[in-house]
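Notes follow once the structure below has been shown.
Just one protein chain is left out here, and the rest sit where they should.
So that you can tell them apart, the chains are marked A and B in the order they are listed, and the count of residues begins at 1 in each.
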Amino acid sequence: MTSSGFARRLIALTRKETRQMLRDRSNLIIGLMLPAVLILLFGYGLSFDVRDARVAVVLEDSSPATLNAVAGLAGSDYLSPIWLHSMPEAEAMIRAGSADAILRVPSEFMRDLVHGSGQLQLILNGVDSNTAQAIEGYATGAVTNVLDHLSDRSDTRITGPEGIAMVQRIWFNEANNSTWFLVPGLIVLIMTLIGAFLTSLLIAREWERGTLESLFVTPVRPLELVLSKLAPYMVVGAIDLIMCLLAAKLLFGVPIRGSLGIIAFSSMLYLLVSLALGLWISGVTKNQFTASQIALLVSFLPATMLSGFVFDLRNVPLVVQGVSQILPATHFMTLIKTLFMVGDYWPEIVREVLILSLYAVVLIWAVRRKLVKRLD
Amino acid sequence: MSGDIIRAEGLRQTFAGPDGGRVVALDDLSLSIRPGALTALVGPDGAGKTTLMRLFAGLLGPEAGRLSVLGTDVLADPQAVQDRISYMPQRFGLYDDLSVQENLDLYADLHGVPMAERQARFQRMLDMTDMARFTARPAGKLSGGMKQKLGLACTLVRSPDLLLLDEPSVGVDPLSRRDLWSIIKQLVEDEKLSVVIATAYMDEAERCAEVFVMDRGRLLASDTPDGLTARAEGLTYAAVPPAGMPARALQARLIDRPDLITDAVPEAGRVRFIRQPAATPDALAGLLGDIPAEPRPPELEDAFMMLLRQQGEVPPATVPADTRIAATGSAPGPVIVVRDLVRKFGDFTAVANTSFEVARGEIFGLLGPNGAGKTTTFRMLCGLLPATSGHLEVAGRDLRTAWAEARARIGYVAQKFALYGNLTVRENLEFFGGAYGLRRKALQQRIRASLEQFELDPAAKSGLLPAGFKQRLAMATGLLHQPGILFLDEPTSGIDPLARRAFWRTITALAEGGVTIVVTTHFMEEAEYCDRIAIQDAGEMLIIGTPREVRERAALGVGGATVRNMNEAFIAVVEQNRARRDNGRAAA
Partner (left out) sequence: MAMMIYLARIVALIRKELLTILKDPSSRALLFGPALMQALLFGYGATFELTNAPFAVLDQSRSEASTEILARLEGTGVFHRIATLDNSDQIAAQIESGNALMVVHFQSDFAARLASGGPAPVQVLLDGRNSATAGLASAQVAAIIGRYNAETGASHPLTVVRRAWFNPNFESRWNLLPALIASLSMLQTLMLAALSVAREREQGTFDQLLVTPLTPTQILIGKALPSIMVGLLQSTIILLVIRFWFGVPMNGQIWLLYFGLIIFTTAAVGIGLSISAIALTMQQAMLYTFILIMPLILLSGLLTSVQNMPEILQWATYANPLRFGIELTRRIYLEGASFRDIAPAFLPLLIVAALTLPLAGWLFRHRLS
């Protein structure tokens, strides 16, 4: 009797939650449409890879040889040179924000170069340090190429012994394409979004509308309430996960090296943690407004900024690292990036899955406690 | 089982108060309730009725005391009790986005009603609540009365061992209230249901087998309705005011003398009153002058008022010191003119071709069942909703062209408390004064006067005031700029009889001072304070006239049967019209 009552009530409550979710259009907008928009924005819109950086090239030495030497800059995918003849002009462009860097070719450049002391001046707008450093690399590389090109054809030997050559291989992401690490991270963000933000409203809404008081005085058990609220959003999360995986594979060509089963399992596990966190916040605050604000502050924003999504956690101060280790998002972030780009690396899978499971158990227990059928 | 369905001993419950202290909700309360009958809990706001109900339902843990419900210690094992009872809180938790049927299904599933029994039970519930037509409609789209009926239906998807109802008829019109009660009565008779009901309506308590009167967390009395009523024996009278004197004027004169008069209300052209046991006939005669007062049989409400007065519960006398209104303008003629007013929402006509006028200094009551269009009419009059067509003139201003000027001359008191809860009383008054263009000295002077007049503490946080005081603050705010016209939307919904008396005393005093008042209400006895009332149903104006005219017309319609009071008159008028309309539809 008890077990069949449990199943019957759970089904009834789940059906109710599902209907409510489906009928509230804003839920679906946040649960399904926003993730789709985010996938597209992340995949197409956001990139840390600098392309077509605007470099003002100031040719104070406009001899044909020089022109020939720097012409190669135009061939680079990463740089789009703007040819100028005076420094003030170029400096004005930086100030107006219409150029990111100046490459100054001094008037005696070619002559000095032949004498072995050629000097180019590169002035960067350091505000966007990331772009600036990338431009420096590209510009230096482009100029070096030009020189190699020159020395091939010229009699003068303008290069010395070659010294040490760095042979670089970037594992997991050969082209060092930022989309590859942003898209897996996006799964974390979307799961957090559905979990904490959407569900943070659920219990609070029932408190505010007084529906819990009526539900309490029925044979319903607290655990049934918790489980029924989790179920429909798990389905939404699963749909989002499929959307992310398809987009990653088909639209963005992001490798999925780990097994799909483990990716799905760990994503659902994290979603569960996230949902339970949202419900717990909701149950503690009993107020939709406060609940969603807190959910935003403790789950979504930190998941964006402090989970290692964009900013590498190795580079942050110890205290911030400590904070980030508390976040379930950080653990899932590490795991999902490894699963996508590295593959099934078991020691990590086991560790992070254990940590996430612990969070899930503790949070569900906490929610159940918060739903004790009492009004005081 | 010793026979008592509920047995409480020494219950004590406190809550954290707004200022950090503890507010006592129940104070050493003991009672026992018999099974198989209707039992009423009555008492003013803050008596502890809701707290007690929640304790019965196992939703609260008391600080002290013992409580057994259905022979089970509810404090030790609330779930065991919750499995057997049904409970309808004040605001029943319907899911607005689920349909009527889905709400019913949910509760049937939760209570484990077998499929076989379910159909018959649902059919019966839907028939009794007259909602069979609306099963697919989302609960959020139902009118207030229908929601309460659906709430009751959900509570009663199965036959419980005990039914707890917490003020099921608050904010519900007389027709729906009657329907609710017929359902309850039928179930008590058919199923020998044990019901405990908390209510503010004495006519509801009168139908119960036993009544518990509570005040400030304590039990004042418990007896059968007759036993309680007998306590007022010999003290109750009715006086008929002389021609030309409105009943409310006489009522005001009586209620202003609490040393002689316990309570006075206008009813059917007369004034019912209770004398203080100590009041001498001479003193009474002096107060009444040559107006004759006849003894009348006591009613439960008389006994209730007496019990409360004996506890020292005195309605605050809030007679405005400054009732002369300068701003109305001296133009003669009506202050509100409504001609052919129509409001449509898409295909739905909420208000159809309505015309009426309200004269200066008149109290005009707008009555109607839930969803009749009176709120829509009311909102159009206040300039909150543009009319689809028709002419609307308030304070001599056409609302279409000179709305800002018209708004400066009206005051508005919303249905639920609609002031800024986290501001203090003074801050609210300062803001609204400023919004009405009052400044500096004039503003401070008006605020001082209002604080005095309504006995408000300027530093109190508005949101934490007791219901009656919130009501007063809302009135003070609406009157701050001394408007010529005051709009009151269900001002007394959810406040107890004591506070209602005080509220109406203020209103009658204002009308005397020349303020025009338009008011909506669900308490039909309050219509007796009005000069004229209008009854709307389904967007149509059914009748406009003085309370006496309305009663007489209603009596005519029911074939000369007696129409005792406004409640019955209202039901008669609405039902006659509905019958006529249904006939017309059937004929067509």
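Everything that follows uses one rule, which is that a contact is a pair of C-beta atoms (placed from the backbone, for glycine too) under 8 Å apart; a residue touches a chain by one contact, two chains touch by 3 or more.
From a predicted model like this one, the values you see are computed outputs, not experimental measurements.
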{"item": "Omitted-chain contact residue, chosen from B:Y412, B:F454, B:F523 or B:F570", "value": "B:Y412"}
{"item": "Residue among A:A12, A:L84, A:L124 or A:L371 touching the omitted chain", "value": "A:L124"}
{"item": "Touching residue (missing chain; options B:G17, B:G36 or B:G421)", "value": "B:G421"}
{"item": "Residue ranges of chain B at the interface with the undisplayed chain", "value": "379, 382-385, 404-405, 407-408, 410, 412, 414-423, 427, 430-437, 439, 477, 487"}
{"item": "In chain A, positions touching the absent partner", "value": "26, 29-30, 34, 37-38, 41-42, 44-54, 94-97, 100, 113, 116-134, 136-137, 139-140, 143-144, 147, 158-174, 176-178, 180-181, 197, 201, 205, 288-290, 292-293, 296-297, 301-302, 305-306, 308, 310-312, 314-317, 319-320, 323-324, 334, 337-338, 341-342, 345, 347-348"}
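Rule of thumb we're sticking to: only the chains that are shown with their structure count from here on.
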{"item": "Chain B to chain A touching residues, read off their complex", "value": "15, 54, 57-61, 78-79, 82-83, 85-98, 102, 105-107, 109-112, 138, 151, 154-155, 164"}
{"item": "Touching residues on chain A, where the partner in the complex is chain B", "value": "5, 8-9, 11-13, 15-16, 19-20, 23-24, 206, 209-221, 373-376"}
